[in-house]
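First comes the structure, then the notes that go with it.
For this view, one protein chain was removed and the others were kept in their places.
Take a look at chain A:
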Amino acid sequence: MNRAIPTPGIRRRSVTGLWLRHAVSFVRYWKFVITWVLIEPVIILVAVGFGVGKLIGSVEDGVSYAEFVTPGLIIGNAMFHALFETSWNAYNRIDNDVYETALTTPITVTEITMGDILWAVTRSILTVVGTAIVAAMFGWLNGWEAIGILIPAVMVGITFGALGFLFSAVAPHTTFLTLVFTLVASPMFFFSGSFFPISILPDWVEPIAWVMPLTSAVHIARGFALASFDMSHVWAAVYMIVFTAIIWPIAILLLRRRLIK
């Protein structure tokens, strides 16, 4: 048995230092990154909101399809950002020895996940704020309650930031990472109630949809967007927290196994 590596406390500089590294790298390539942070989600929003919205009219009483779909799309897009950061980007950082170099400073693997997830949250907030402002200009987000969407934005950053590590930490090559999108991101994006209320799914599919954490995030976001809440929103938040509390430690274990030999 290897003697355990002690991780006494959390060193704040480890987290902020890694976050700053990501921010600097992000700003360097902002011309490219902006297309994904803002332009792509707006294209989808416009296509679905105006295009599909015109065919459908209203979903629930008084709620237009565009108003219904906006929080779902915004949050679904944030999920892609968080997942991509800690799966694809983190894999490249493993592969290019960026973490290996970081570990020559007084940083722990736990702090590496914290720094990266903090950056995933940052990306999630950036894209949610940008897209929400555009949606508000179209009149698809009304009322100050919509600012509350920042809460599920942060939650999505944490949950899916942690989830992405489950893939990057075990991936043998980048092709493996396509699984993140085919098995996780795409099914969630389309079946988490972003595009249609999951109540219209067959009865046996509905519980499966609720297992996917994005469903809870979309539900909470829609609560803020439409300013209507009940206990189900609290349970959705609890579910996301529990889900994250389970997978984050697993992510740390897997990443440690990969980096500390």
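Everything that follows uses one rule, which is that a residue touches a chain if its C-beta (ideal position, glycine included) is under 8 Å from a C-beta of that chain, and two chains touch if they have at least 3 such contacts; residues count from 1.
In the analysis below, contacts and distances are computed from a predicted model.
With the options "Cell elongation-specific peptidoglycan biosynthesis regulator RodA", "ATP synthase gamma chain", "ATP-binding cassette domain-containing protein" or "Carbohydrate ABC transporter membrane protein" in hand, the undepicted chain maps to the protein name "ATP-binding cassette domain-containing protein" (source: UniProt). Considering the full assembly, A:A102 is the residue among A:A102, A:A153, A:A217 or A:L255 that touches the omitted chain. Looking at A:R13, A:K54 or A:R257, the residue that reaches the missing chain in the full complex is A:R13. Across the interface with the omitted chain, chain A contributes residues 1-8, 11, 13-14, 17-18, 20-21, 24-25, 28-29, 96-98, 100-108, 260-261.
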